[in-house]
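Here it is: the structure, laid out below.
A protein chain is absent from this complex, but the other protein chains hold their places.
Then we have subunit A:
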Amino acid sequence: MSLTNEQVHRIAHLARIELAPGEDERIRDQLNGIFGLIEQMQAVDTAGVEPMSHAVDLSQRLREDRVSESDLRGRFQAIAPDVEAGLYLVPKVIE
């Protein structure tokens, strides 16, 4: 499998990564190199091996349902670019 330049641009757009002019060629080659590695791995016979979703073979630890966090809004908002009336302000979003 190999990617086209168009696909590279689409992936970049989905990840909101801006590509400099001419950069798409280089990125495409790098990504295709990764696909080469994946192809190598896929050649390994994994019949009978249960797929893993995590590299660590443990299960999730659970937390007790208890409120343990206090209000730190003042400290968080001190480092936010723009706040008002307790809200974080961002460029206008219209759906």
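Convention: a residue touches a chain if its C-beta (ideal position, glycine included) is under 8 Å from a C-beta of that chain, and two chains touch if they have at least 3 such contacts; residues count from 1.
Operating definition for what follows: contacts and distances are computed from a predicted model.
Trainee: Please identify the absent chain by the protein name in its UniProt record; candidates are "Sulfur dehydrogenase subunit SoxD", "Stage V sporulation protein AC", "Aspartyl/glutamyl-tRNA(Asn/Gln) amidotransferase subunit B" or "TRAP transporter large permease protein".
Mentor: Going by UniProt, the chain not displayed is called "Aspartyl/glutamyl-tRNA(Asn/Gln) amidotransferase subunit B".
Trainee: At which residues does subunit A meet the chain that is not included here?
Mentor: 14, 16, 53-56, 58-69, 71-73, 76-77, 82, 84-95
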